[in-house]
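Omission of a single protein chain aside, the complex is shown with its protein chains in their original locations.
Labels run A and B following the written order; every chain starts at residue 1.
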Amino acid sequence: MKLRTALSALALIGCLGEAMPAVAQTKPDSLGLGIFTFTSGPAAAYGMPGKNAADLMIEQINAAGGIGGVKIVPTYVDEAQGAQGVIAEYRRLSGEANNQVMIAALSSANCLALAPLAEQLQMPTVGWNCDTHQLLLDGKSKYVFRPNGNTVPEFVAYAVYLLARKPDVKTVAIINPDYAFGHDAATIFKAALKALRPDIQVVAELFPKMGSPNYQTEISRLTTARPDVVFSNLWGADLENFVRQAQPRGLFSSSQVVLALGETVLQRVPLPEGVIVGVLGDGWWMSPDAMANAQTKTFVGAYKAKYGEYPVFPSIKMANTLLYVKAAYEAAMKKNGGKWPSRAELVDAMRGSKVPTLTGTTVTRADNDGMVDQIVGVTVKSPNQSFPVIGEMVRYKGDALMPKEGQDPIGWISTLTPAFAASLPKPGSYK
Amino acid sequence: MIRTLIFALGVLALVVAPTVAPWLEFVLTIAIAKGFAALGVAILLRAGLISIGHAMFFAISAYGVAFFAGSGISDFGILLVLSVVVAGLAGAVVGAFLVRYRAIFFAMLNLAVSMVFYALFAKLYGITGGTDGMPVPVPHVFGLVLSEPAFKNVLFYGSVALMVLVGFLVHRYLDSPLGHALSAVHANEVRLEYLGVPVWAVLLVAYVLSAMLAGIGGAISAFAIGRVVPDFAFWTASGHLVLVAVFGGIGGVPGAFIGALFLELLHTKAAAYTDAWNLIVGATLIAVIMFLPKGLYGLFSRSGVSAQ
Partner (left out) sequence: MNAIIPLALDTLSSAALIFFAAVGLTLVFNVLRVLNVAHGSFYSIGAYVGASLCLFIVSRQLNPYLSFVALLFSAVLVAVILGPLIESTLIRWTYGKSEAVQILITFGLFLILEDVQRIVFGVQSLYEDAPMRLMGSTAIGGIVYLNYQIALIAMAVLVVIGLRLLIKHTRYGRLITAVVFDREMAQSIGIDTNRIFILAFSLGVFLAALGGALAVPTSGVAPGLGADTMVLAFAVAAIGGLGQIEGAALAALIVALARVLAIYFAPSLDAVAPYAAMLIVLLARPYGLFGSITARRI
């Protein structure tokens, strides 16, 4: 027992030998970014493309001199360790003055958990995948941004596209992962359908636990209900498992399937034609806008060469986020005459900004919410690729499907009318 | 006397630590919280009952804090007391059923009940926030509205004070007839019944006490992390509590806290160098049990005694 007391005292003393970091005021030697994503477990199928894109984009930015002459040094945090570990890591990284911006996070659960912390610690936090509309709801955020879009326009876009393409839909079934993102999407999608076609019936709503490997019973349940449409925002290995298990059982031929995050698996599982997919934003590397952008083509080529597959939309989201941070620094430095910006100056530069990205433009409102265009289409075979690509696309404008600042999102959705939907671009109009 | 001096020095080191290394405060707060829960497990171990489900009381108390805070109660002290009481009530209900069992069945049933709670916390999205969990706002302390860093300081020093106070009370309990009855249950339960001691009541008291201790840990954790998630109740979390109790040694109250502090600090240091933390802990656990039987004398001597 004495030994244990002594040992723990020694361990304590050992830990105390950490140098106190100095607060940076001039241009630092390096810009530390804390980047949160999933690098292990079922979610890594979505999270690793994000990490890969970060590696590549940071490499490219540093090769061109870094941000304002300062090189970026990333620290990656694996979100798979759970909320407690993620929060502890966030605190630890925020305590080091070298780290000036956090790029967090992938999971909506972690986004919601870290947001109050970001405000308390006054650490600029850019959510690269924080689409959940529950974030920034109170409009009072100072330090949390999300340039890559909001679940409201994302899922309303799917409802509009579906009804434009298949006007005679009568029954819908939903299978989403059991957490905020899954439940939000179901709420938004159902609300949009109800506003645009009140007679549509939702015949089944399933929320399997995230990371469940086996969907056989759920697939039986779905096919028993015989819905016209099956909507799902499953992602990562869950989506891959679901597609692999559902396809041989005929789900894709008996119903119109909408896979909100389907683009992520185009290169990995053989999706049939006619599945409605999108990119939760405009981040498709093969979109007409992307192909017309020289920087994008370079990035895509380098990504394919380095990682063996084309960048899926999580990669594009991460790359666009890094460009967003770079643009904010450059704007802030322009404003204060070339000095390295303080955190307050940085967040001021982010608010209200309009930043060109690899695939479009992201506009940040006064309540820190970001608006991007929404691309939705269906899977089609391609003569040039061994995997299906997206065809019959539509590109909805960023502000068209977005509720106003301070407005209750679900309330806004219920005010939509079929006339409004009819005024939007039609499927196939984006070439 | 020497022992008291060493403990006082230990507590002093704890109190001084965050002033030298501020980031340590979070780690130490969590360690103390886990120490409380491990102490609860250790009390039951004294009676030969091993519970691989005590994380449920940790979680119930943590969710209690989140629920009460969400419904308008904002005082730190009240939240703490209420959530510990809730954990104690849950302990009474669950324990009334479970303390009739022994050995493997006791362990398994605790695990089973804890997984029911885990599944409920994880699945009832509308009530508990599901796998996303619930936020825990910064409470008022004696009517004062504190900033987050200031509150975290209050939480840490409060936890240290609570550790000393509650630790002392538990030490008195273990030294009391009720506490000694626990070891007697472990040694020879039938004899104890013949002596007229109601074993079921003795064990139930111990179980409720252990649930409340786990509850204290859960409440502290909830405030420290700022978020409660269903993983708090997962069976591997219970396993870790047993682990800490074993590392700390059956010797007494400080053991649980020393074990928890040691493990958390080691984890924080090791995480920078290696990912194989589970392996290290598992191997150490096996090594401690196999090669340091003296340190766990009170736990494992029963098989020798009952061979008569």
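In this section, a contact is a pair of C-beta atoms (placed from the backbone, for glycine too) under 8 Å apart; a residue touches a chain by one contact, two chains touch by 3 or more.
On a predicted model such as this, the values are computed, not experimentally measured, just so you know.
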Sole contact to the chain not displayed, among B:Thr4, B:Ser71 or B:Asn278: B:Asn278
Given A:Gln122, A:Gln201 or A:Asn214, the one touching the chain that is not displayed: A:Asn214
Identified contact with the non-displayed chain, of B:Val11, B:Ile73, B:Leu89 or B:Leu120: B:Leu120
Touching the absent chain when the full complex is considered, from A:Pro28, A:Gly41 or A:Gly391: A:Gly41
Selected residue (touches chain absent from view) among B:Ile32, B:Leu111 or B:Val229: B:Leu111
Chain not shown, touching residues in chain B: 45, 48, 50, 52, 97, 100-105, 107-109, 111-113, 115-116, 119-120, 122-125, 189-190, 234-236, 239, 242-243, 246, 275-279, 281-286, 289-290, 299-300, 302-303, 306
Residues of chain A (touch criterion as defined above) contacting the omitted chain: 39-42, 44-45, 48, 80, 204-209, 211, 213-214, 216-218, 220-221, 223-224, 237, 240-241, 244-245, 248-250
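The criterion applied here is as follows: only the chains that are shown with their structure count from here on.
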Euclidean distance of C-alpha centroids - chain A vs chain B, Å: 38
Touch list for chain B against partner chain A, complex: 3, 6-7, 9-10, 13-14, 17, 20-24, 26-27, 30, 122-123, 125, 129-133, 135, 147-149, 225-227, 229, 231, 248-249, 251-252, 254-255, 258-259, 261-262, 265-266, 268-269
Contacting residues of chain A [partner chain B, same complex]: 1-2, 4-5, 7-9, 11-16, 18, 82-84, 87-88, 91-92, 95, 108-109, 112-113, 116-117, 120-121, 178-180, 183, 207, 209-210
